[in-house]
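Apart from one protein chain that is not included, each protein chain of the complex appears where it belongs.
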Amino acid sequence: MISALSLALVTLLAAGAAAWRASIRLRPLLSGRPSLRKDVPVRRAGFLLREIGLHRRLLRFRLSGIIHAAILVAFVILLSGILQAYSKAFFPDFRGWDAIAVVQDLAAILMLSAIGLALYNRLVLRPARFKGSNKRDALVILGMISLIVLTMELEFAFHIIADGQNSPYRPVAGLLATGLTPLMPSVSAAQIAEQVFYWAHIASILGFLVYLPGSKHFHMVVGFPNVYLRSREPRGRLPTSGAEPAPPTRITELPWKGMLDLYSCTECGRCQSVCPAYAAGLPLSPKTLIMDLRNNLVDTALGTPAAATIPLAGGVISAETLWACTTCMACMQECPLHIEHVPRIVDMRRALVDEGEMSPLLQATLVNFQKYGNSFKKPARQRPAWTKELPFQVPDARDEPVEYLWYVGDYASFHPLVAERTRNVAKLLHQAGVSFGILYDREKNSGNDVRRIGEEGLFQDLAEENIAAINECDAQRIFTTDPHTLNTLVNEYPALGLRKDVVHHTQLLHELMRDGRLRFRPTGTGQRVTYHDPCYLGRYNGRYDAPRAIIRDLGFDLHDMPRCREKSFCCGAGGGRIFMEDESTLERPSENRIREALALGDISLFVVACPKDIVMYTAAIENINASDKIKVKEISDLFAVV
Amino acid sequence: MADILVYIELVSGQPTQASLDLLSGARDLAGTSGRVTALAVEDDSAVDTAKLGAADRIVLVSGDAKGYTGERHLAALSEAIERDKPGIVLIANSYVGLDISTSVAARVGQPLLAYCVALALGDDTLRATCQIYGGKLEADVECNLPAIAAVNPGVFQASETRGAGEIVQAAAPVFTARTMVQSTSSASDTGVDITASDLLVCVGRGVGDEDGVALAQELADALGAELVASRPVVDQGWVEKSRQVGKSGKTVKPKLYLAVGVSGAPEHLEGMRDAGLIIAVNTDANAPIFDAAHFGTRCDVLEFLPLLTEKLQGAIA
Partner (left out) sequence: MNIVVILQTVPDSAEELTLADGVLDWDEAPLRLNEFDDHALEEAVLAKEEAGATVIALALESAGDRVLQTAVARGADRAVKLIKEVPLDASARMVAPLMAEAARKLGADLVVTGVQAPGDIFGQLAPFTAAELAWPLLGGAVGIDCSADAPIVAQEFGGGRSAQISVTLPAVVGVQAARRPPRYVSGSKLRQAVQSASIEKLDVAAELADEPGKLVTLHSPHKTTAISFLDDDPVTAVDQIVEIFRQRGIVGGGRG
């Protein structure tokens, strides 16, 4: 009855069209920079299955996660319906499988309810993260899926009418059939209707297939390889520009995995909803950044005139957008497709830096780094000036063996608000009898932020000089109070020749407390306090617990803010932002964060573990006139609170 | 004692304050026996010679109404030196002074002492203290007379002048002109550029509210200064962003920075630390702004501002 030949023909045509549409889009990948990740295939596959199976990232946004899971489950089941439709055409005797029929019927209901919920979410709830996404595409896709399911159900229903007997295995279709029977004058009319909906079903499937490569739902295809090929490097190790020294300046020069990222984006906006730059009203949304790059890639692939010649930095993506990023990693933490925003952004910054295109303030800061090795324009000889007020001498780690080399960092050395805390830490360690030394005038900025500003050459210079100085020392471990420094020392210096264990002072202090070397009195008396996870300590390096343990051990009543641990909200200083003009149009991230803490109620201390946080949050509290309600404390300050 | 020639810089016929200060200084240096000559190259307006009473003699060289060129002033001054053979030539270390003092020294083959903040005259030597390396160091230098000294502003103060000296009109200097004035401009253009302003009044959060800012604006107007602000004040929208001083604003280096109700956070100090004269008004004696200021008072800004405005208006009127 059903013409197998015509079905084969339209299917071939549609599949050809879809393949053609996909191949045009994917062709630029062939000439992208290398980025094949061939290591540990089994682990990669395992991870992919877990991500899909458990929906871990997707479920971090509850409603959307559930909708996605429902659609996915229903979709997989309904694939059998498609198989069935084709089997019918090629094997006229094929009658379908009863066992699956029930499941299919229920899957149809599941799918339609999920789509209903999705529409409700998109059209009624309208979370802000969808702002800037392509709504039409989303609706078209939802419409198409509904059509596939509805035509299938109608085909089944008319089949039941034509057959004249209800099937217990198709409760939904049976119900429909009961409703539709009065409309059918004859069996042959029902047979024709069945045919019509059969072809409508096939047409909607094939239509979907052809539409897919040009839609954000292409992720149904490229999402799999994209998650499989995700970066397994530590987050804190910024990749170089696809093995080439010069950063990509045109879309066609991206590493090909970077291009795959672009096609994988579903415009879900999870990244946007957690981005501190976006929240501050700065012209950056990680989602639209990816979309803009993707549109340029599609235009280029489709041969749109001039698309391939637009520079990425300052062209496809504006310079203000690129400079707005704090490199906080929140976007990459949330993206269900493991898209890599930050390496893209830094690569484009590298191009800007190479052209010298930056604000005067940032330029002056980089010149300070070049000339003085710090952002404060302080001569190297003043680096140890903070030690002058200490009642003891801090050893020069290059001259005598020490247990710990303390890598102090710029803010901890030079900023008066922080230097006070640096001395606190020194006193605590002295009291615990820890032998530690510093590099004196040989220490330069570690280059963590310099690298993320996009000044790769300067980072290399700084790192080489610092490593040479560190290697002159006889020390067992390195510690620092600065998470930014910690990050590059832990993740990036080893590749350049550093062979030492590096810890954060919170970890060190906690160890000393635990081992009884640092004797302490619980100074807290149950005050309600909160703790802010610095991006570079928490999300970047997974160190969440030592600071919390110290706070509790000291007798404080710790309450986490809603956005804590890997969801922590950036203070706004990272990625070199602290060296740029801040003209946030809505609200500074740091002030937003203080308000979050205040909303916990009755919180008296805002505990931090990063020098830049001390500066940022002290100013934020002043700025919103909250000095009488809440105070900034460095972990080490708590030892002094009585 | 030696005869002294003082180069007088004119703006539309008016001697600059720095030139007048220098003339008084020359008077003191020359003592009773030395003669002081003031030399000015005329510009587009008649020279206000009444202001030059401290000189024994005023030499007016006819100039170019179109404006200053280094060539003309160099020639005029060199001719005068070769003619009168003064023991010392004093030039104020202004932009113009910087432009011609070294050229004159080279032309007449005399030693030059630059950036002088103190001068002493020996029998046949000139000794000076020079401020160098951004004021970080001072150099005691000396040379034989005749000599030329470029003197920093503020070293001498103009005093009451006694009667007018003899006025001599000199002919235009002889030189082959290789430079030509195409145009000049004097008003600072529209749009504020706080970095270009010599006098700044900065408001911090200590002024309380917008009314406090308005009081500070009145003071700035009375003083002929620009109003600038700390970041919180800018954030409030009381003062526009282009007037923010500090880390995330502008870095300024005015002659006067009057900070009212500013605490002096490091991010603020970064932008104004190098101002020539910093005066701070803050009720908190421990405010860090006082570490950077030259002068300070612990009174309330709201009392302080109107009083100073009134006093200045009185002083100028």
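Should a chain be cited, it is by its letter among A and B, assigned in written order, with residues numbered from 1 in that chain.
What we mean here is this: a residue touches a chain if its C-beta (ideal position, glycine included) is under 8 Å from a C-beta of that chain, and two chains touch if they have at least 3 such contacts.
Owing to the predicted nature of the structure, the values given are computational and were not obtained by experimental measurement.
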{"item": "Shown chains touched by the chain that is not drawn here", "value": "A, B"}
{"item": "Per the touch definition above, residue among B:R57, B:R107 or B:K253 touching the missing chain", "value": "B:R107"}
{"item": "Options A:R381, A:R499 or A:R521, residue touching the unrepresented chain", "value": "A:R381"}
{"item": "Contact with the hidden chain (one of A:D137, A:D163, A:D299 or A:D354)", "value": "A:D354"}
{"item": "In chain A, positions touching the absent partner", "value": "245, 353-354, 356, 358, 360, 363-364, 366-367, 370-372, 377, 379, 381-382, 455-461"}
{"item": "Positions on chain B contacted by the hidden chain, ascending", "value": "9, 11, 14-18, 20-21, 67-71, 94-96, 98-103, 105-107, 110-115, 127, 130-144, 147, 153-154, 157-158, 178-188, 196, 198-199, 223, 255-256, 277, 279-281, 290-291, 293-300, 303-304, 307-308, 311-312, 315-316"}
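By definition in this document, only the chains that are shown with their structure count from here on.
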{"item": "Geometric centre distance via CA averages, chain B-chain A, whole Å", "value": "56"}
{"item": "Sites on chain A touched by chain B in the complex", "value": "361, 415-417, 580-583, 615, 619, 622-623"}
{"item": "Of all residues in chain B, those that touch chain A in their complex", "value": "205, 231-232, 235, 241, 247-249, 265-267, 288"}
